[in-house]
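Every protein chain of the complex appears in place save one, which is left out.
The letters A, B and C name the chains in turn, as written, and every chain counts its residues from 1.
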Amino acid sequence: MPFVPHTEEDLGQMLAAIGVESVEALFAEIPGELRAAPLNLPPPLNEMALARHLGEAAGRDAGLVCFIGAGAYDHYVPAAVWEIAGRGEFYTAYTPYQAEASQGTLQVLYEFQSMIAHLTGLEVANASLYDGASALGEAVLMAVRANRGAKAPRVLLADTVSPVHRRVVRNLVEAQGIELVTLPHEPREGGVDPLLLDGFTRGSVAALVIAQPNYFGVLEEVDALVDRAHALGALVIAEVNPISLGILRPPGSWGRSGADIVCGEGQPLGAPLSSGGPYFGFMACRGEHVRQLPGRIVGRTTDQGGREGFVLTLQAREQHIRRSRATSNICTNQGLMTVAASVYMTLLGPAGLAATARACHANALSLVERLTAVPGVERLFSRPFFHECALRSPVPVAELLPWLAERGIGGGVGLVGDYPHLGESLLTAATERRTAAEIDLFGRLLAERVGF
Amino acid sequence: MPFVPHTEEDLGQMLAAIGVESVEALFAEIPGELRAAPLNLPPPLNEMALARHLGEAAGRDAGLVCFIGAGAYDHYVPAAVWEIAGRGEFYTAYTPYQAEASQGTLQVLYEFQSMIAHLTGLEVANASLYDGASALGEAVLMAVRANRGAKAPRVLLADTVSPVHRRVVRNLVEAQGIELVTLPHEPREGGVDPLLLDGFTRGSVAALVIAQPNYFGVLEEVDALVDRAHALGALVIAEVNPISLGILRPPGSWGRSGADIVCGEGQPLGAPLSSGGPYFGFMACRGEHVRQLPGRIVGRTTDQGGREGFVLTLQAREQHIRRSRATSNICTNQGLMTVAASVYMTLLGPAGLAATARACHANALSLVERLTAVPGVERLFSRPFFHECALRSPVPVAELLPWLAERGIGGGVGLVGDYPHLGESLLTAATERRTAAEIDLFGRLLAERVGF
Amino acid sequence: MVIFEKSSRGRMTGSQQAVVESGRMEIPGRFLRESAPLLPEVSELEAVRHFTRLSQRNFSVDTHFYPLGSCTMKYNPRVCHTLALLPGFSGRHPRAPASHGQGVMGLLFGLQEMLKEITGMAGVSLTPMAGAQGEWAGIAMIRSYHRERGDVARDEILVPNAAHGTNPATAAMCGFSVREIPTDGAGDVDLAALSGAVGPRTAGLMLTNPSTLGVFERRVAEIARIVHAAGGLLYYDGANLNAIAGRVRPGDMGFDAVHVNVHKTFATPHGGGGPGAGPVGVGERLLPYLPIPMVAREEEAGGERFRWLTEEERPRTIGRLSGFVGNVGVLLRAYGYLRMVGATGLLRVADYATLNANYLMARLQGAGFRVAFPERRATHEFIVSVKPEAEAYGVTALHFAKRLLDHGFYAPTIYFPQLVPECLLIEPTETESREDLDRFVAAMVAIREEAKSEPERVKSAPHRTPVGRLDEARAARQPDLVWKGPITSGQGGPVVFGQGPEVSGQGKVNGQPS
Partner (left out) sequence: MVIFEKSSRGRMTGSQQAVVESGRMEIPGRFLRESAPLLPEVSELEAVRHFTRLSQRNFSVDTHFYPLGSCTMKYNPRVCHTLALLPGFSGRHPRAPASHGQGVMGLLFGLQEMLKEITGMAGVSLTPMAGAQGEWAGIAMIRSYHRERGDVARDEILVPNAAHGTNPATAAMCGFSVREIPTDGAGDVDLAALSGAVGPRTAGLMLTNPSTLGVFERRVAEIARIVHAAGGLLYYDGANLNAIAGRVRPGDMGFDAVHVNVHKTFATPHGGGGPGAGPVGVGERLLPYLPIPMVAREEEAGGERFRWLTEEERPRTIGRLSGFVGNVGVLLRAYGYLRMVGATGLLRVADYATLNANYLMARLQGAGFRVAFPERRATHEFIVSVKPEAEAYGVTALHFAKRLLDHGFYAPTIYFPQLVPECLLIEPTETESREDLDRFVAAMVAIREEAKSEPERVKSAPHRTPVGRLDEARAARQPDLVWKGPITSGQGGPVVFGQGPEVSGQGKVNGQPS
């Protein structure tokens, strides 16, 4: 039997020490009628057979050149990232409850918080949430808690925020009586018109949620949105793509006073795509709101000898102390992914992050240029975009995408399901990994399919 | 520029500290006429581009089911082996000259030596040589040094030892005036007839070299060979496959007094096939010969406080001390591969090694049964074999092998080049990784090719 | 020294700089940042060295015995890590078409089926990203269930007072109020109190069994009857499933919903605090409400075909909990583990986890320690109370915990559950050897000896860790959560790292020598 070290001799000696005849006797307290019949599981495999089995499965899924985005992006992950994050000392440690025996994890988390804060331009950050979507849900809950001036728990949600994220938010916050109001985008521009906010009265809105770049890849007029939201007494929650912050203005400096809470999907920072996870959510906020932050927070302190050290702190917010009055029920978060993200951000540095962001943008421009050269393919929106773009498709996207996949191209996602008024349209993205040859192949295939 | 940390400011400050104007000035002692023109190397790639480039190359070589042996075998390597051996602390350390700062490497090497000694049944072992072939060369040199009773530096080499190994031995020892005499195999049995040794007079032979299993996969009559060689006053050098020692009798107990020097190719113990390297050679010997052993040796000792610790020892044999009178010129050996091998042997343990050996043997039996079911295909030799077998081929092997490769089967190697008298024949092997389905596919393809 | 202090303006890892081939840029200046973010600027060597050395400042399962109660710190098979990172898995975009997802979906389907069998439930969704999100999904389903039946008055969730903090926190996040149920002297739920508490406001009960007190709740069937009779449903917190997997199934105990922590029972790593995964299973009644996505299998001409179930197909689902599918990479690791152990292996997991706990309890008891429930069998964990030692020598559970670090052991969970004073909740897991358990006993005895002879040494522990006892109060009072510059106090020298067990005055300490 794998993984159990006991020899027959161990077993005998241990049973004797306990004073029972058999292992069975240790389960004597379990009522007999609860005992299960032998489980019907597939026969066990040794490691070699498992490797073959999973290797075959992985082989079936390989081979797409990825132009798909919609919230997860195919970035290059430097080899050192997972060589380090996969080290047993990080990989097999628990949440760092015993600080003195967990300085490695704790210091990385502190450094992670610092990087996230610096990247977003906010004052404090937590040590991760599950993923970008659930982080947005937590941000909405937090904003409602934090905004004591608001008369109602009403939150405005731009419809340019990822449709899936909006659904997750709704699922997570609905039970707490929060009202979510959707703000539509301006149909030609693909962003939310800041003037829409003038329709609300001061104090009637707890928070506004916007995304930059938004789901369409488009850049929103964040300055005006922030200023108008603040004028209403609303807090601003910004959902951002961390790679874009290599070149885009950080939410902390949007408008006159900046966004109040920033969150996002951390996947682009070193997490493999992995069919959707594990990724991580990050969250930063103004210092004044720190006691409303959900999740773990690490602080720097000193030991008895005055040496620098790190501890979990402000735990009074958390479920294991505050129980039903905690800021969130989150316990296990996505620790290891933040180790990877910290190594990733360190390896890239500010110049590398900017170069990656610029390469994504440049490749996306080439991609859009190439695809819109195909007759009938055109941009849906006029606003500038970062590394993803919504295009009108002359053929049904639900047929186009499998067709492209058969030819090795992951073309993107369709928009019509979530935005019926947009008709047949394709959301497609390019990262720094995409080459001119790949972009050209995509273009040629699209032309072939469209009939040119 | 990758990997150089200096900023412009560092550069300026450092030049100032040295008191020169430019880096160029640091090279002032190099005569101008020796300066090279700018090198013509391919343009640099960043890590992402390198990964793509090498990924494509690796992809071109993948996809053969491996029935090839001939000295390197396709064993399963448990995931933990390279997860551990690849840890930076092992991977990026130097030869452990500063013992106190290298206890990790040193202790593993001591454990490795112990495992090799226990596996071979000899008393001492070194910490690795380059590979199996060069280890055999070193063994021959060592035997000649160690056998002071022999009247001439004559060494008998069974022709069932790998032809490549024999060539390497010849290349390595020829300059030292050693005479190599080849002993032919018995044509129907595929092994060396011990009676052949009766043709030599006592004292006329310094050493006998035999392999178990031999190049044909066949088991030699090692007991009789050892006893007769010892009767001649010759030392016995045994080249062995370490996996086979999971079930085969160890050289230390061959005949009445056992082999004197044992060496072999360590690849099967956790080294990936990797087109031929890095592998490692192992070597063990009787305790009396330890001062003739080439290569690094680690010993256990104590520190000032009586704590156990490990050091490089008996260094007076080595080039950095003894210079031109050293037992070998070897310096850098194959350290990391022995870390992998130690983890491999530890994970398998005696039971696992035996199971692997038995599975190889059983699969080889199935393979031979399946292939010899094809008309015209038959075993060349009658002696029992371990996991590799020589078969007569009804079609030219030089055409058969590429044909099989096109269909995803690496069928083995031909023998005719090295043993012309054997005619069209195929040396084919099976490890524990081969499945019934793969063996059957090989059989079906062979039948198809042969015309059934 | 944090990475920012090793940073130097303009230093960088050149091999990681993307090349902007076309050089095109069409983002108007007003969207662009004016100054670079304050990220570290170091060389690749400095980065690798910094984080490698940080890793050495951790205790972990791969380096230390880690008997952290309620956390199941067992061995995490390395092969599951390497396989989950195979390019075919790690490179697959979550929204890649089904044609390029049959491999991973087939495995996830297999995991759903295995978890159904193990939990005795009618359906499983893998999407929750940790135990607490699994709880959330379970309680949300219970909420939907009552709602759809028009049973809107049910606004209370019952939780035993020994429960983990996530239980009440989850109930509250789902909009329920929480009512605590006391525990009786033997560690079981107080049935009388439970009977008194249930009623028309009862939406459900959350229960961990074996409980966090390290005992099996013997009258769980009775509890289920009481709650069900009152119209409530039962939620099973699967954090302790390791003790009984294969022997007892939550479904057979009467639970309507359950989560499992794959990062406990199914040997996926904790990663210093995640990622984990908390698949949920439900009985027939809650089946329509399971969160999506889930994998469906269809028979096809050429064989089988897998696909994601969508919201449209499952209109009564509580919906999505994450941006995509959940922690797929973690689930693949759990799949791998389950395939390696199989049904008989799983039984042995529970057997030996229980054996180890009972052995360790017996040995500690034999050595004179007070265990919380001496008349009960330990499950896979048990509680020692050092109240006697605290009273006699002033050496508390915290002090024992910190001093254990000096002996090369991670500390057990302390002060949880809160019902037992000065408690250590000890869970050895099945992957530890008898020798290590014996060493742990020796360390506990040695610490108690020291508590008598040299209590200050114990109280000021740890002494052999990279840093000494940290000032948590200062951390909370003057939060320093983000690096802004060098720490002010100049007294501290460079940090000593990665020390092992100490050689104590009298002789040997049986720590974890290599």
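Just so it is clear, a contact is a pair of C-beta atoms (placed from the backbone, for glycine too) under 8 Å apart; a residue touches a chain by one contact, two chains touch by 3 or more.
Owing to the predicted nature of the structure, the values given are computational and were not obtained by experimental measurement.
Asks: Name every shown chain in contact with the chain that has been left out of the document.
Replies: Hidden chain contacts in the full assembly come out as A, B, C.
Asks: In the full complex, which of B:384, B:423 or B:451 touches the chain missing from this view?
Replies: Of the candidates B:384, B:423 or B:451, B:384 is in touch with the missing chain.
Asks: Tell me, which residues in subunit C touch the chain that this view leaves out?
Replies: That gives, for subunit C, the contact residues 1, 6, 8, 11, 15, 43-46, 48-50, 52-54, 56-57, 61-64, 74-75, 77-79, 340, 408, 431-433, 435, 464, 466, 493-504, 507-514.
Asks: Pick out the residues on subunit A that sit against the missing chain.
Replies: With respect to the unshown chain, the touching residues of subunit A are 1-10, 46-50, 78-80, 83, 88-89, 107.
By our rule, only the chains that are shown with their structure count from here on.
Asks: Quick one: point me to the chain whose Cα centre is farthest from that of subunit A.
Replies: B
Asks: Taking each chain's centre as the mean position of its Cα atoms, how many Å separate subunit A from subunit B?
Replies: 48
Asks: Mark out which residues of subunit B touch at least two other chains, giving numbers and ranges.
Replies: 47-48, 78-79, 83, 88
Asks: What parts of subunit C, by residue number, touch at least two of the other chains?
Replies: 11, 13, 16-19, 42, 44, 48, 52, 77, 79, 81, 83 - these are the residues of subunit C that touch more than one other chain.
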